[in-house]
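Removed: one protein chain of the complex. Kept in place: all other protein chains.
Right after this comes chain A.
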Amino acid sequence: PKSSFQASLTYASSVAAGAQTAMEECKHQFSWDRWNCTDNALSMFKPNTLPANRETSFVHAISAAGVMYVLTRNCSKGAFEQCGCDLTNNGKKAEGGWTWGGCSDDIAFGERISKMYSDGVENGQDARAAMNLHNNDVGRKAVRQTMKRVCKCHGVSGSCTTKTCWLQLADFRAIGVFLKKKYKKADKVDYVRGQLTENNSASSKRNTGLKKDMVFLEDSPDYCRENLTVGSRGTLGRECLRGGGKNMDKYEKKSCKRLCKDCGYVPKRITTEVTSSCNCKFHWCCSVKCSQCTKTVTKYICV
């Protein structure tokens, strides 16, 4: 239909930007994991090229979240003719309209368009489609769940006799962290009679838990070794972190063990001389005045 074609043109750049944001965040979240979110960019638009494992669940969830996030923000920038309350074509009339009672939040708009895009590519009726739809949903919910509530008092002399509160988006990093936790708790499921059900029926996890968590159908491959057919690049040649003392958290401190030792590789110390800028004088944007310094940098690489 014409309207949906026009819509796809208007939102395409935001959707692309959202997917991009999501992939950058994914790379960040998995920078010290064996699987480091490579080769998955924009995978949500070519659904079934990836194995149906835990990592793919994450990619789907974070992509849906990223698209929703960017759409919501762009709505606040005035990028779209229609967002918030003017979208009455869905059969869902906004209560009272803009003049009477304000608009529904932009987040609902972002959610709807993100749903249209990321769920739209799933046209199958199989286990894979069900899994992707579920994970997209988890991603979109993550955007809502990480929102913060903020209030402002504006009564007589600034008192709280009148007060306005609203929800606001967290920064995308917080959504990434939230989804990483969900990734760790993801459930393996089966597809039975058109429904996703808990794979290990002995475990006492309730169906409600399934609704909130990410789901996957297949176990992940061994990401230590390269095996491109299952989407693993191996950890040979990957960088890991060591030393650094207090500045590193547990996850980073164990990166050499996780990436090299546990895979049978050895972290090799490499020192290089790097010229970089230092003693910079920053402005809040754009221009930076720096002098050049050389310093030795120590890196560890799995060999």
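By definition in this document, a contact is a pair of C-beta atoms (placed from the backbone, for glycine too) under 8 Å apart; a residue touches a chain by one contact, two chains touch by 3 or more; residues count from 1.
Throughout what follows, contacts and distances are computed from a predicted model.
In the listed set "Protein wntless homolog", "Adaptor related protein complex 5 subunit sigma 1", "Geranylgeranyl transferase type-2 subunit beta" or "Putative rRNA-processing protein EBP2", the entry agreeing with the UniProt name of the missing subunit chain is "Protein wntless homolog". The hidden chain makes contact, of the residues A:38, A:145 or A:161, with A:161.
Listed for chain A, the residues touching the missing chain in the whole complex are 73, 75-86, 95-96, 98-103, 106, 150-166, 168, 171, 173-174, 247-249, 252, 280-287.
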